[in-house]
Structure formats: C-alpha cells, structure tokens
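All protein chains but one are shown at their positions in the complex.
Order of writing sets the labels: A and B. Residues in every chain begin at 1.
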Amino acid sequence: MLNLIWLVPALPLLGFLVLLFFGSKIGDPLAGWLATFMVGAAFVVSLGLLTGLVNQPGNTFQQVLYTWVPAGDFNVDVGFYLDPLSMTLLLVICGIGGLIHLYAVGYMQGDPRYHQFFVYFNLFVFSMLMLVLGDNLLLTFLGWEGVGACSYFLISFWFERKSNASAAKKAFVTNRVGDWGYLVGMFMSFFVFGSLSYADILPKAPGVTQATATFIVLFMLVAVVGKSAQIPLYLWLPDAMAGPTPISALIHAATMVTAGVYLLVRLNPLIAASYGWVPWVIAVIGAITLFVAAVLGCVQRDIKKALAYSTVSQLGYMVMAVGVGGYSAAVFQLVTHAAFKATLFLGAGGVVHGMGDEQDMRRFGGLKKPMPVIYWCMMMASLAISGIVPFSGFWSKDDILAFTWNAGFNGPNSSPLGIVLYLVGLFTAVLTGIYIFRIVYLTFHGRARYDDPVPEDILQDNAISEAEYADGDLEGDHIEIHDGHAHEPIHPHQPGWLMLGPVAVLAFLSVVMGFINLPFGKADFLQSFLEKVSNLELAPAGNLAAIPVNNLQTIVMLAIGTSFGAAGIFVAYRLFKAEKLQELPIVGKLPLDPYNQLVTWFMGHPGRVIFDMVEWFDRTIIDGAVNGVGKVVAVAGEGIRRVQTGYVRTYALGVALGAVLILAFVVTRVLSLS
Amino acid sequence: MSVQLVVFFICALIALFGAGGVVWSRSPVHSALSLVATLFAIAVLFLNQNAQFLAAVQVIVYTGAIVILILFVIMLLGVDKLENLADEPLGIGFRVAGGVVAVALLAVLLAVFFFGGRTIVTGKPAQATFGGTSTYQPISQQAVSNPQAGVIDTADVPNINLLGKQIFTQYILAFEVTAALLTIAVVGAVVMAHRSKQVQPIPDEPESLDSGADLAAIDAAGEEVREA
Partner (left out) sequence: MTNLDVPYLVLAGGLFAVGAFGLLYRRNPLVMLMCVELMLNAVNLTFVTFGRMMNDLNGQVIVFFVLVVAAAEVVVGLAIIVAVIRRRPGASADDLKVLRG
C-alpha cells in the first residue's frame, strides 16, 4: 500500500496535463469535475497510506523514484518521505483541497476560462504535495516555487484588471525575497552536510556548530516570513484577495501559506541545534505578526481582506508556536485553521457571489434570512477561530498558549519573554473574537443595508475598476467584471448545494477537528502521532507531556483562554450588533494599513528610482558586456581581415617575415651563442 | 693562396653579380642571362667541393633546360616589356619592408653560421668552426674519413658511383616518388597550357598595371567586385 505514495502527487499532475492539453475541449463543467476527481482520488490514496504508515515500524517510509540531479558530489533524488508530519499535511491538502475543488466547480461556472482555472489549480495541488512529500530540500523547493508560481497565476486569473495583475506581481516578488532566504539556507546546508536530503541532514543536525545551524535557520526563517506572510513580508496576502475565492481559501488560508510552518517543523533539529535566542526570534516574529494583523483586521471593510488579515494573524500563532517549541501545537493549529478558515472563505465567497460580486461589508447586513446555511456555517467557523469550547480552534489555540506559557518557565531556553508572549497571544484572542464577529454581525445581522445609497468611495472604486477592465479588454471579448456593480440593485440569494456542500462539510470539521488532540492524558492523538516522527524526538520540547502540568492547571488555562475569546465576542456584539454603530471610531481617521501603503509608496517613488538604476545597469553594462564580446569579435575580425590583401607579394613578405622570426628564435633560444 | 681559394673568389663574385643582375635588370631577358651566369658559377663551386655529378646536372638541367624554358616563355608571350621599376603599386613602404626583411634574413642566417656552435639535430658541436682546423681535403687526397656516412669521394670510386649507390639503395622510394612527380608535373603543364577553342578574355578588365594605369580606378573597380 505504501508503495503507492507516488500516486498521490501523480494524480493531480495527470489532471494538470490532461486539462492543459485537452481542457478547452473538455470544457465547463467537466474540466472541474475531472480536477476534483483527481484530488479526491489522491485523498483516498492518502487514507490508504495512513493505514499503512501507522503499521510501519518507526512510522516512516521513503520511496525514491529516480535520481534527478546526478552531478558527482551533488546528488539529488526524486523521492518521497512519508512520516507523520507529511502524512498530516497530505490529508489536509488532499482533503480540504478536494472540497475546495468541488466548491470551485460551482463557483467558477460560466467563466470563459473555466478549464484554465483548474489547470492551475491541479498544478498547485501537485506542487504543494511535492513540497510536503519531498525527501530533500531541493524537491521541497521545487514545490515551494511551484506554489508561488501557481499563486501568481491564480491571483491574476482575472488579469484583465490591472490591479489584479499588480497584486499577483506583488505576491510573487515578495515571495521571491523569501525564496532567496531559502536558497541561501539550502546552499549552506549542502556546504555543511554535503547533501540536501532530510535523511542526511536531520540526523546530523546535532553535530554542527551552533553558528552554522543558526545561519541556516535564520535564512530559512526569511523564507518562512515570505511564504507564511509574517511581518514584514505579509503585504502580499491582503492584496492576494484579488483572486477568485477558492484560491483565497485553498492557497492563502489552508495550504501554501502553511508551507512555511511545515518547513520550520521539518527543520526542527536544526532549530534545536542553534543558539538559544533563535527560537525566541521566531516566536517574537510570530507574536508581533499575530497582534498587528489582528488589529488591522478589525478595521477592514472588504470582507475578504478582513479574512486575509485574520489568516496572517493565525499564521502568526503557528509561527509563535514553533518558536516556543510547540511543534505539534503548530501542526494542530495548521489543521484546524485549514478547516475553519476555508469555511470562512468559502462562505464569504458564497456571500459575495450572492450579492452580485459586492465585497464591501458596508453594503451587507441582514443576510441571515436569505442565506441561512452560510450563516450557520460561518457562525461555527467563527466560534472555532475565537477559541470557544468545544470547537476546534479552542483546543489548538490553547495548545499554543500552553506551550508559550510553559516556555516562560521550563526548558533550556526559558525566559520571561514567554510570559509576555503568552499575554500577547491571550489579548489577541480578544481581538480575534472582535474582528471575526464584526464580520458576522456586519454581514448577517442588523438592518439590510444593500438598498441604501451607495457610499461615495465605493462608487469611485467601481468606476476605476470598470476603467481598468476596459483598458485590459484585449480582444473585445466578453469580460466578466468581478466587482460589484454599484449602480445595480442587489438581490441576495444563497448559492446552490454544489457550493454549499463543501462549506457545510468544512464547518462540521471546524467543529470536531479539535478532538484529534485533546490535552488530557491519552487523548492527544495528533501529538503522539507526531511524536513518533524521528526528528521530533530530538526536540523534546515538542511534547506537551513534557510540560509538567497537572490536569487542574490545564483546565484553568483552558478556561482563561476561552473566556478571553468570549470577551471578544461580547465586545463585537456591543459594537456591531447595534443598529447605529457600524465602525470602530478610529476608522476613517487612519489609513487602513499604513505599513502597506508605505511600502507601496516606496516602490512607486524612491524604489522606482532604484529599479530604474538596476535596469539601466543590466541593460548597459551586463548586456553591453555580452554584446560587447560579439562586437569585439566582429571588430577584431574586421581588422584582421586586412591581412588578406590579395596581393601575392604581401603574402611573400609575410612568409619571409615569419621565416626571419623563426630563425631568430632558433638562433637566440636553441643554439648557444659562443 | 690555393687554387680553391681563387676559384671560390672568382665564382663568388660572378654569382653575386649575377644575382644582382637578376634582381635589378629591367628587361626580363637580361635577368635570365644573369641567372645563367649565377648558375654557372654555382656549378663551378659544386665542382670545387667534389660534387662533380651535381655540377654536371646543374649545368644540364638548370642552366640548359630551366632557364631556356623561361626564355622561351618570355619570347613566346612577349613579356619582355621593360618593367617600370620605379613604380610600386603597393607603396614605398612595401619596398622598405622588403628591404628590411631581406637584410634581417641575411643577418639571421649569418648569425646561425657564425655563432651556431652545435648542430641543431644532434646537439653535438658542429665540425665546422671559424678559423679552426680545416677539414677541407683536396680532390687528389681523399681518404675514407667517415666510414659510416657515405663518403663523398675516394680515389677508387668516383663520386657518381657513390651517389648512385646511395640513391638506389637508401633513397629508392624518394627516387620513385620524384619520378612520379615529374610525370604529374608534365601532365599538369600540358593540361594547363592547352589552348581551348576560344580564349575568352574577361570582358571588362582594365589595363595591366605595368603601364602605369590609373591605380585608384582599378582599385575601386576591385572594391566593387568585392562588395558584390
């Protein structure tokens, strides 16, 4: 059974190839069903692999397909490494991916490039699977880059609008900064270990010097900051909401952005081998991210952008968990977050779809009645993310908070910083409750505002976007304008069961997923599962059981966590459920994301000068050098051509001259002069 | 004062003057006659060095056949126009360069002769030294001094016999090959000199350079042809 591991990435790859060549013939909606089937089949295979893996001694399995790069000392295989960590992620990617594919079949219906979407979508799933299953850093990097590329393709799926294309570029370029970090880390790993394979690197990690391990970890951290949208490279994620909603759900909530967390967990022996302050750096980055993003999320008007900031915040939780040694907690949060964030995104997509592509929450309100199923699903997911018992997010968030608190006291690198981070995480739980229920109340409760006169700035945005679409109208084809038509009346309606089905399933999962890892005695299935990952044994702090708590302390901490979440909900209720107050008072006085706007301004003005200089350098000096070589050859040839005069006598002169020179050489060098 | 020395000096003078005549005569016929003088002087010098057969062959083949052939061609083709030696289409720099190269060649050759202390191939000291003991032996007193190499001449065996023996034993292959070469040369010459039915002159050709035609125009025409 385990030998079929290659089937898991092969199926989406097959789907990609078939749709690439025949997609236009297959068409809407069959292309979507094919893609979904491929991912679903991969999920089924993954389940089979799970049963196989638990019976495997040591719980690891490796399958090498062939040698990819046989270059002497540098030998890289295409191989798959299945252990509990990759198994967990495999199930998440295929399962949640499959559900989102199903949703997309309905969501993208009618789009003129329907099949193209699924081409990219399947390619994305393939890349993500390669990232997770790869048994060496280079294969993971292949997947890393692949998901970045697919993200670019899919964000700019409706590229007729210039701002969509710009958003995609921003995402790609920001990710590229992270990729640079990955590359340097990879180079260093090869330099130190002589191999890129995890089987070679991870067992040897305790043997390297702390400085080396720190070097590698810090550069990989740059990669994580880029890919998982931490401060300061989170900018691309809110803008990435320009893509269709299934993209936001799958790529920018459940899978691609979690690749960074996966990488850190995979490399945990190196983190353990580095200086004591390195994990704290990771934790602090995570903590700052989760707090700042939560604050920004409270003031967003676009529903998808609000959810984007929420994603950034939750990713901050995961990264913080990694930093304090709670690797299993990070993975747990990854799993639960995938479930409830996907629910939220897909539900939001349904809302947006039903509201005629309007995304600004000021035009929502009172949608509970026309869209009840979505309402209840999103309610479940919101309760989960706020950390209310017994929903899934509660268990995972408190897992993280427990590790953070524990890092303040125990373990080799403990420091009071752990307490500070714990408090930050706790306070942000309040903010989480606020922002998520703000979304719920503004959208579903209150008075229906969609018949009110449209606010001025929305009208202006619409005009701009219509102009951009007209600009991008390439051949005069019919182009779907995916922005709210502000001048048309809205008739909210719930989407069909094809789209509601996955949302419901995901909502159910966001309720029950928590039970895979309860912090009581033997019920921590996920943690014990991950414990058996051989490399996690090297990081004993990743074991919650190592935390010397008794059940009472556990319950107290759980209670604190959930009460803070509830407090956030209560604040949101007070502020937003009431009819009149719709915004926090500070909104309107501050820009919606000052850092983002600062970066955008920088890129546009001082940055542009730098870019122009770099481009000039490339064009004049580098291209000039390359072209110059050709020119030198041509000029030299032109000069040397003159030797061939055509006159026999000049040739004779040349011969005579040559003879003289040779004789002179002989006389002076070969013969000894008396 | 020995006979060899006198003969050498006379013949050397004749040879050099003849060479000068070849180069400096304006008429090709005068050059040919000067060449005859030189060749004859060299034949005598061969004789002076016990190369009797070669002297004979030199006179018969070189002087008697080759130069005659050249004269025939001169006469046949009417190339006996007087060349305008002052004119040099390639520019005076060419002449200067030519002179310099020739002088340099002479200098290097002399340097080899004077200062070369060893043979290049064997690295052993050469037997010829300047002003040292002479290995020169007059004709009447030849002795077998180097039995391994083929001796030039002994009192018993004439030069031609020894030469013949060398050629037909050690150098038989080269001999046959040169015979073939001669045949090929004859065939080639016959083919090339064969006059086809019509001799088509190249239509738009300028006059020859020797009569002082306009060089710039000719060069320009040449450029045109090249650009095309």
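For this structure, a couple of remarks:
Heads up, the rule we're going with is that a contact is a pair of C-beta atoms (placed from the backbone, for glycine too) under 8 Å apart; a residue touches a chain by one contact, two chains touch by 3 or more.
Quantities reported herein were computed from a predicted structural model and do not represent experimental measurements.
Annotation for chain B: contacts to the undisplayed chain at residues 2, 4-5, 8, 12, 15-16, 19-20, 22-23, 25, 28, 31-32, 35, 38-39, 42, 45-46, 49-51, 53-54, 57-58, 61-62, 65-67, 69-70, 73-74, 76-79, 81, 83, 85, 89-90, 94-95, 97-99, 101-103, 105-106, 109-110, 113-114, 127-136, 138, 145-146, 149-152, 159, 162-163, 166-167, 170-171, 174, 178, 181-182, 184-186, 188-190, 192-193, 195, 199, 201-202, 205, 207-211, 222, 225-226.
Contact between chain A and the absent chain runs through residues 644-649, 651-653, 656.
Keep this in mind: only the chains that are shown with their structure count from here on.
Note for the complex: chain B touches chain A at residues 90, 94, 97-98, 101-102, 104-105, 108-109, 111-112, 115-118, 120, 222. Note for the complex: chain A touches chain B at residues 646-647, 649-650, 653, 656-657, 659-660, 663-664, 666-667, 670-674.
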